[in-house]
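Below you'll find the structure, written out as structure tokens, and then a few comments.
Only a single protein chain was left out; the remaining protein chains are all shown in position.
In this document, chain identifiers A, B and C correspond to the written order of the chains, with residue numbering beginning at 1 in each.
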Amino acid sequence: MVEQKVVEPEYLLLEAPRERKFITGSQAFAEAIKRANVDIAIAYPITPQSETMHLVGDLWAQGYVKDYYRAEEEYGAMSAIAGAVRGGARAFSATSGPGLLRGLEAIVSWPGHRIPAVLGVMTRVVNAPLSIQPDNVEIAYLLHSGLIVLHAENQQDVFDFTLAGFPISEKVDVYLPVVVATEGFFVTHAKGYVNLPPEDMKLPPRDPYKAPVPPTDCEIPPARIQRDAPVQKSNFMSYLIHAVWQQEVWSANERARKWIKHYLGGLIEVVNPEAEVFIVASGCAAAQGREAQRYAEMEGLNVGLVKVKSIRPFPKQELREVLKKAKAIIVPEHNIVGWLCKEVKAVVPDGDRVVEGPRVYGGMTLPVELIMDEIYRVLGVKKEKKTLV
Amino acid sequence: MGLEYVKISPGFERYMPRDYVDLVKMGQFGKEVDVMQLGQFKELVEDHPMCAGCYMAYFIRIFYASLPNPEDTIILGTAGCARLALSQAAVPFIYGNYGDTNAVASGLKRALTIRFPDKHKDVVVIAGDGGLMDIGFGMTMHSWFRREKFTTIMVDNEVYGNTGGQESGMSPKGIQLKMAPKGKQFDKINAVELAKTAGCVYVAKLSPTNPKRISKVIRRAILAARHFGPTFIHAYTSCNIEYSIPTREVLADARNREKKDFKFYEWMTDEVREFFEEMEKKQKEEVRS
Amino acid sequence: MAEKKLITPGPAGYIPKPAAFLGVDTPPPGKALLYGEMIDEETAMREAAKAMLTRRNPTIFPGPLVLWGWNSGAIEKAQAVLELAKEIPNCRIIPMPDYRPKYPKIDPEAEINPNHPNLTILHNKIEACIFVGVHCHYANLSLRMIRAGTNCFTIALCAEMGHEDAMVSLRDVHAGDILRFRDVVVEVRRELGIEWEPKLPPENPSLPKEEWTSVSPLDFGEYAYLLMPRRGEIVEETE
Partner (left out) sequence: MKRYNIRIAGVGGQGVVTSAHILGNAMSAAGKYASLVPFFGSEKRMAPVEAYVRASDQPIYEVGEVVYPNVIMIYHPQVITHGKSYTMPFYTGLKENGMVIINSDTDIIPDEDKKVLEELNARIFYIPATQIAREIAGTELATNMAMIGLFFGITRLVNIEHIEKALIERFLGGTFVASGGTTALDSAIEKKFKKKQELLAKNMEVIKYTIKMAEENNWCEEEEEKVVT
């Protein structure tokens, strides 16, 4: 284990010198955890998450993480994370597809319980039939619970989002769990270039007393504490209590915007802001979109890309602004329901501009060519193609 | 941290509600109380919305009076009757999702061990038969397999009382309850043997008829969990509503069950036994001197 | 002064939108919120002082973080809160000692509970209040319910980042800042021509009465408001 000195998150994320490494997405998760001063990591095996949590286990063996165990199952893992975070620890877990759904009751209760933690989600087909291939429909299940959901395009994003996830999550005015989702295999098991800050630096430890709710550690008043009392109609609870509680969770989600901007440079990234046609995409689909944008530019077509980094909070204002003059908005996705497309349609005026797709699912690759076809179509470009499909 | 967080800021004694002033002045914090002195000190739980004549409420009252270190104790509960009283006590209480107690307690206890390696922070789960032996079964067992150092207390009323009286895994065979209209088809789960097999270092089964003994068992379970590993108490706490036990006969019912399937039973590992013998010997010496 | 007042004393309705949904954000360090708008601390403090000096039944709600002397900072802050209370004519202190719902029901004269704060606000006809030493989550719950259901002017003296749903919200408030606010209160009080000898608020009515030599305005029950100072009025001992 390398001796690590504590530095401010601003320094570690935004200023520290970086060195380029060629690593897998799973390794990028682990590199972030190595520098995140994590107290405890708990997980249950599932493909394609497992490799990440093996590496995190190694970090525990080496001393970078203070405690670690393989849980009995996802629900147990996610509940134990809630327990550890209430106890004042900084915690990390990760899961995929069916495992995420199994742990979902616990996970979606984290925001209401005010549990700041980081959860890696390596997307995978949701059964049935069984498959381990990447498909990100599971992200749709995370969008209505108050969680902060970041969607990583590549290995670099995985590292940055995960490391930034901790300070964002622990801000007093946020105090919500941060999900860092990325596509299984496409990102987790493939190598990419990642610029890493030095490994002899780490985030400051979690300060559980700088918080909107007290930790349950018998060190801070009130003693008669129940952070989250069971709420029911009664003469000792207002009918409004659950409503304002939910409002608080979603207000906190709103407040996360400024911190996402602060640590990650914004909720969206725009390539060619003056474009006529935009590709709006998140996660891996943004990588495919980026490639398509490059090809389109090489062919002299005025196409732009909007990468949506944060799905929750959703960048409504930003998208409205950027897409103001767009003739068409192409939304490629790795799922059949088109959750991003629905989100985009809901925030931009004149929703007919939004092209529903291309979409692939069940683990299929999203070829750049499919996006190009949509670009040609909306721009009225005729292409003679001999490619065999 | 000790008692600082249950001390009133200077100057504010006159602004606190009486309830809290009494709790600080005449409560259990920082003191050793004897369960037989109930009524002579301010209890950690007083008003609660449990049914009149509920024996679970009685057990919980004794439980709080028995805590060896209430200012450094955290209680976890789950859906069910017990949490109605647990949520009213002057001890931190965690209520997560249904059946998650032993997983949450695992994470919590580990976090507290990381953060306070030199302190005893007692973690105690009090949940029902449904929470621990049905929906939370896997997490209960695995917390024991992993040798997590906290206490699990099952307040067994043999029924889902809060949801309207459905059969649970701990209901006796043949009993007719909701969701068991033809009577329960299989035996009551043998939780005590499961606990021993799964690695608990201290296991007790009781019907709450003798407060002094309940108190001793609770203290032992908490102290053994501090030093050695998981501990388990299986307590019969009848549901006088669903089992139609007249309020006056609740104690008689408890005694009756004590003669039958809830005979007092206490088991511990040799290591734990030695620990208690040593501790009791020391206590006697202290009393003598 | 704020031009558009987004967050004003209610009642705002059955279930009003939280301020954060209306675009109100917590202020950066050194700034404050007044009616949902970012503003300098001095102006915010003066408006808060004015509310506490002119509205009915001004009350301070100290939370667990000042009520319990768990560290020197808390004790120091508690002292500062008392210093502040002394300077607000006929001010009361109603504590929020913890956050759990309390069965069967709280005594609204003795305490305030974040699960049903309006029991206390409405029972005591409190039209201006200060939250201090309450964890942000619970303060926000209360502030929203108070804005929804009462006409109370809420002031949050927050040790962290502030509260969008309060009419006045100050951030990073510690003992020294409370004393600074006290000075503003004294200054504004003088400007308003209200005369007042500093005096501690009456004790908690739930406590057994041990001291009968003085009577507090509370002892006048529903007529207590008659004792409230008016502009230019000279307030003497209430007996």
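Points worth noting:
Please note the rule applied: contacts are C-beta pairs under 8 Å (C-beta built on N, C-alpha and C of every residue); 3 or more make two chains touch, one makes a residue touch a chain.
In this text the structure is predicted, and so the values were computed from the model without any measurement.
Looking at the complete complex, one finds that the omitted chain is in touch with A. Considering the whole complex, the residue from A:Ala287, A:Ile330, A:Val354 or A:Val378 that touches the absent chain is A:Ala287.
Screening A:Leu101, A:Ala140 or A:Ala190 for touch with the missing chain picks out A:Ala190. By the touch rule set out above, subunit A reaches the unshown chain at residues 22-23, 27, 51, 132-133, 154, 183, 185-187, 189-193, 284, 287-288, 290-291, 294-295, 298-299, 364-369, 372, 386-389.
Please note the rule applied: only the chains that are shown with their structure count from here on.
For the pair subunit A and subunit C, the distance between mean C-alpha positions equals 40 Å.
Counting only residues that touch two or more partner chains, subunit A has 219-227, 229. Multi-chain contact residues of subunit C (touching two or more other chains): 67-68, 70, 97, 100-104.
On subunit B, the positions that touch subunit A within their shared complex are 1, 5-6, 29, 71-74, 76, 79, 83, 87, 89-97, 100, 103-116, 121, 138-139, 141-142, 145-146. The residues of subunit C lying in touch with subunit A in their complex are 15, 17-21, 25-26, 64-65, 67-68, 70, 97-106, 113, 115-118, 135-138, 140-141, 144-145, 148-149, 160-161, 164. Remark: subunit B residues 1, 4-12, 14-21, 47-49, 84, 87-88, 93 touch subunit C in the complex.
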